Every structure is written in structure tokens, then in C-alpha cells.
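A single protein chain has been omitted; all remaining protein chains appear in their positions.
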């Protein structure tokens, strides 16, 4: 009755591509994840050097699956603190511990339209949505990406290559139009899936018609990733729910935003 | 009045040569150490990955200076636990933190004869003695090296290349003669400098005439390396003395061996 | 060597392995159990349960520290009745011995909670009475700090509960040996040494404590040497089995706990960092016991203590 497959295993880093100073695209050989991950699911990545001894940093880092191809899994990662700095410094051939796939992920789009709204690295899970569903004839996907500005050029390029009609906004206008991901929302999208910072979600929910379904992918500090520690909970109308099990994708209108740290 | 030079600095690893599975020869660019280190002195080497965060492992590892050449310092290191494993895995170009030179080191040999007795990696400081004094015309240096056997071939080769009359003993007889460093001690050497495991020191002191001066280089767990923590003391007839300041080189007859752990 | 038996006898309760998933780190639904973790595990503990449902604490609940983890979960759970009705049978299905961790908030809650659980007592390996949670206002650590507090809570639980009763102690006790003895004197079947250590983290940018309740509980490898000392003290103070909890993340850590006198070893934060930890520890322990000539855990237990060792 326990989960059928092993959750955790070592995986070889196949490629580590630098997208500007503070963003990396990691490609890992992890067939057990690639074979089953749904868009919006994530994995935990170990960031402690493998020399025996105490793991430091102790906790694995949650990162969204940005794409799968054959047995390969790709991640789009901002370099923030010591865990992501460690990962960004790894060279191809290095072995990392991966746990996953984790979380609920997005469901099937209802169609006929799907609007994806990404803020910064929130592009990662939405890219995997786009990659999965772009070929569906009965679905029209729009993708809006908002970025702060300088430093995000390569990320924007990477997405623009795959997504011809990508709409880009930047705070300073240096890429795409000036503004943010919510500057030019369509009047009445059929459905919105979003990933980005909390202020983006609030703006989104403010501006959209209350009837439009909005799914958001939330970031919370995680301990285990598999539903054991209750460290990752998000305040919702249904109570405190685990971002690693009941999430990270939630109905945006169910979140108690004023309680969300 | 404090020590004149900085003790600690980052140094670039220039070469990391594998001598069998469990021994490495590290060459580091550390002019401030190379310029002043005496044979028998040692350095402390940081073994924590440099990603910001808590240092783990916490303590630096003491390693004898095995040689200096220009601004380069070389170390001969057995891979034991997590610190030395980390060091052995570093690639040229890596930066390591070095502290030193530390300890008293050997004094000037009195001559005319000097017998060096090394057990295993105890060869490291004695190699630097040999390198320093081999050209002195008034000094006849003999070098006995005892090794356990398999795995030490490359170390023996490295020493034999530099020291034509090196006398090698191995426990199983697979290199040199069968026996250990004390198997064939000369009758009455003028002076003996030794570095190796404690049982070797005890055998040495047992077998040598009580009139022969014997200096030994001792290994003790170290915290600071600069005389602050008193973690490294060795029981001697003069009381507990710091291996990092009053040692690591001691008069072998002054050590209270039965109290030495 | 794989023939070495890791079975451990906890005062009549025999587990196949001394390794137990600690309270608060293991999903309450077997559908979520990572199968990586099962080989090597001898039992699992439930999340700390209260009489009434609890939403747990607000704000940040986890904070990483050097080799450690601060947590302030605050006993989020759906309440004991819901547990008995909806979760207990499911948790028993996989067949792993189940320990239920109870965190009453008052003396009368002790009576009521054990009363509710009593009919299921034959199904449970033990109840672990949590007198040590640092993250709640009522109950928890307040009891565990003094021998008197532990004595009164244990006595009350003992009267209400026919099954095995373990007392989970707190490192914040004035004297751990005393609290362990108090538990033993009042009829506990085992003590668990111990829960998390009270710590603090500050948010430098916002100049305030990271956690809503200011303090939080420290776990993980950082506390291992401290927890080992507590196990040493507890095992010196009582004759009932001592279970170790604190920072174990390698077979060496587990071996040290057993040599210090532990009959079983709980794995908490270590599991978060490595799902295959139980299997690795079991393997490492067997190899170690083989090298050292220990025929059983019983022989190994306490072997580093002066009374028993060389």
C-alpha cells in the first residue's frame, strides 16, 4: 500500500547551463522521475557535498520540473542561497540525490483557452505545462512572462525560442513591454494557471473576474516533501494544507492570502 | 609583538597527484608558507566546501610540509576520513584555506650522521628534512622507510627517485626487505629523527642506545594549531606540552609514552 | 553476517529492528509512505495527537541551522477521535508496529485521551506520551521540565492505560535522570530521550523572531552529541528500556546510542535528509556487530558503559 516506486535516488547531472549570472538550467538523468512527473510537480534536490559526514546543508531544496525528455529531467533554477549556489557550481557528471516526483501538479486543462502567467522563475513549472499540452489541437495556450529586468535575458530567450507567441513584460521595459505579468491580462480567460511571487497572485486575483478559475503554484519551505513533517502548510479555507501533497498547486481563491507569510 | 605575518590565507591547488588509492600528493601555491617553513613544521588545511554557510567539517586538518619549491608547498597525505577525502577530491585550480607554517619543526642536524626513520606517511616531514639538508657535505643522511605493503608502491617510488640509498621495509616483504622501519637499525647512529606511528617510536627507543638523541614528530588532534586551545597537548616530563607549539617535534625520551593515547 | 538479528526487546515488545520513525516526520497515511524507508524500520510513530483538532502554528514552521533544523509545527492534527475513526486502521494495514504519540494539554485530557484509545490498546505497540513538545502553550514541555510534572502525568496515564506506556522526555528538564526515574517509578514501560532542544532564530531583515512563537525546537545532527549524553544519563538512571531520539543520521550514530544503553533508536530529521537511512543503518549495524563479535542487540546494548564494558 505504500507508494509503489522508490522516491529517492542518485542522478547524474548531464548538463548545467548558465542563463545569466543568477540562473541555471540543470539537466539530470532521472528516468524514474521523467517517466511519471506531471506538469506542476516538483522534486527535492540534495545540496550537501557527498563526502561522508553530516549533511550540510541539511535539507533538500524543492525545484519544479521544468521539462522531461526521455529519461532526462530539466530544472530552471535561480541561485539564491547556499543550496542553489552549490547546485549551480556542480559540473556535468556530478551525482545528486533527487526525491520525487512530488506534489499534486496541475490537472488536465479544461480548455478551450488556457492562460499561463509566470513571474520570474515561476516560468519553470509553466514551461512544463506548455511543453506537455502545446500540441493539443483543442487547446489555445497563452503564456505571459513577467521578469524584473536585467539578468533575465537568457531565460526570456530560452522561453521565446520554444513559445513563439510568448508575451514578455519587464519592470524596466528592457525586454518586451514595460510592466509586469498582470499589466495586460485578457478580459476573460477560460482558465489561468500561475506561478510567481505572492504579490503577483494577489494582483491576478484582484483583476480577474471572480468566475475565472485560477490555479496557483505556491512556494513554501519544505522539510520532507512527502507529507510527513507538516512544515510546508499553506493556510486555506479548508485549513492548513501541505504544499508538498495537497499542493503546490492550489485554487487561488481558496488561499487565505492575508495569513500567508 | 604579535606574530609578524598573516597565518592564514587562501591558496590555489596546483597539482593533485594520486599515489595509489589512498595517498595523494598535493601541491599548493602558498609563497608565505614556502618562504618560511622549516622541515618538520606543518600547516592546517581547511576541508569545508567554500559555499557560504556553516563550515563542515569544522576543524582544519594538520599536514606536514613535505617540500617547498619556489612559492609552492607540497603535502603527502593519506586519505583517512572525511577531511582528507575532501582534499583528495579537489581538482587543480581549487582554492583551499591554509594556516601556517606551524609548530617548532626540526632543529639543525648536529651531524656528522643523521638517521631518518619514517613509518608510512611519516615520510612527509622527513622528506622535507632530506630535501633541505641532502646537499650538506658535512652530513651523511640515511633514510629508512617502513610501509605496511600493498598500496604504498607509488609513495615508495616517489621517495626512491629522490633518495637513491633509501632503505625500504614492508610488513609483507612485497617492497624492499621484509620487516619494519626498526628491523635493521644501525648500531649507533649519531642522531635519529623519526616520524611514524607510536608503536614504531616505542620500538625505536627500546632498541637504540639510551645515549642516541632521538627526535620524534607526534600526531595529536588539533583545534587551532596556533597554541590557543590546548587541545593538542602531549604528556612529557615537563608536563603537558602543545604539539602545535612546543611540538610536533619532541625529544623522544621526554614523552610519557604510557600516558600518550 | 546478514544472519545477525537486529531484533530488540522493549520490555516484552519485540521489534524486528530497533529503528523507529519518530513522531512528526512520517505521513499519517500509508499511501504516502515512501517505500525507500521501509526496509530496516521496526516501527513507526504517529504525529503528536491532541484531544481536539489543532491547526498548528502560523507563520514559518521550519528553519535550517548549521547541521540542524528548527521547527515550530505546533502539533497540527485532526484530533484523537478523528485519528481513531479515520486513520488508525489504515496505519495498521501495512503491518508495521504502530506507536501512537499523545500530547494532552491538561490532566483531565490525559484521562480522556487514554480512555478514547483504550479499546484499541491491543492493536498498538505502545503509546508515547509526549511531555516534551516545545511548540505549544499548554501541556507538552511544561510537564516534562520537572520530575514532579513527569511523575504526575505518568501516574495519571498509567491508571488510564492498560497498554505499553512510553514517556517522551524533554532536554529542557532540570535533570533528565530525575525525570526518567520519575517516569519509571510511576509505571512507565520505557522512556524516550528525548525531544527537541529549545532554540531561536531571528529574521535579520525584518528584525524579529522567525517563528511566531519566538522559540522553536532544534533537531538534526547538530544535537547528536547532546542527545547521546541524555541517553547515557537516562540509561544510567533507570532499568526500563531507553529509546534514543536526537540527531541520528548514520549507523555510527545509531551504534553509539545503543552502546550508550538505548534499546531502540528513533529517526526524525535524518529521514528528511535521506529516505534510505533505516536500510543503511541496519546494514551498518550488522557489519559493526559482526566485526565486534556482538551476537545480538542485547549484548551490544550499553557495552560502552563502565558497569558493562571492559
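So that you can tell them apart, the chains are marked A, B and C in the order they are listed, and the count of residues begins at 1 in each.
Rule of thumb we're sticking to: a residue touches a chain if its C-beta (ideal position, glycine included) is under 8 Å from a C-beta of that chain, and two chains touch if they have at least 3 such contacts.
What you see is a predicted model; the values in this text were computed from it and never measured.
Asker: Of the chains you can see, which ones touch the chain that is left out?
Answerer: Those shown chains that the absent chain touches are A, B, C.
Asker: Touching the hidden chain in the complete assembly: which of C:11, C:53 or C:66 does that?
Answerer: Considering the complete complex, C:66 is the one touching the chain left out.
Asker: Would you mind spotting which of C:89, C:106 or C:292 touches the chain that isn't drawn?
Answerer: Once the missing chain is taken into account, the touching residue is C:292.
Asker: Of the residues listed, C:260, C:275 or C:297, which one is in contact with the missing chain?
Answerer: C:260
Asker: Mind listing the chain A residues that contact the chain we can't see here?
Answerer: 53-54, 56
Asker: Residues on chain C that touch the omitted chain in the whole complex?
Answerer: 65-68, 70, 174-175, 197-204, 207-209, 214-215, 218, 220-226, 228-229, 232, 247, 249, 252, 255-256, 259-260, 288, 292, 303-304, 309-310
Asker: Tell me which stretches of chain B touch the chain missing from the display.
Answerer: 1-8, 46, 48, 54-60, 97, 99, 221-224, 226-233, 235, 239-240, 245, 259, 261
Assume only the chains that are shown with their structure count from here on.
Asker: Could you work out how many touching-chain steps separate chain A from chain B at minimum?
Answerer: 1
Asker: Based on CA centres, what chain would you say lies at the far end from chain B?
Answerer: Following the centroid criterion, the farthest chain would be A.
Asker: I'd like the Å distance between the centres of chain A and chain C, where a centre is the mean of that chain's Cα atoms.
Answerer: Averaging C-alpha atoms per chain gives centres 35 Å apart.
Asker: Give the residues of chain A touching no fewer than two other chains, as numbers and ranges.
Answerer: Within chain A, the residues that touch at least two other chains are 54, 56-57.
Asker: Where in chain C do residues touch two or more of the other chains?
Answerer: Answer for chain C, listing residues that touch two or more other chains: 66-67.
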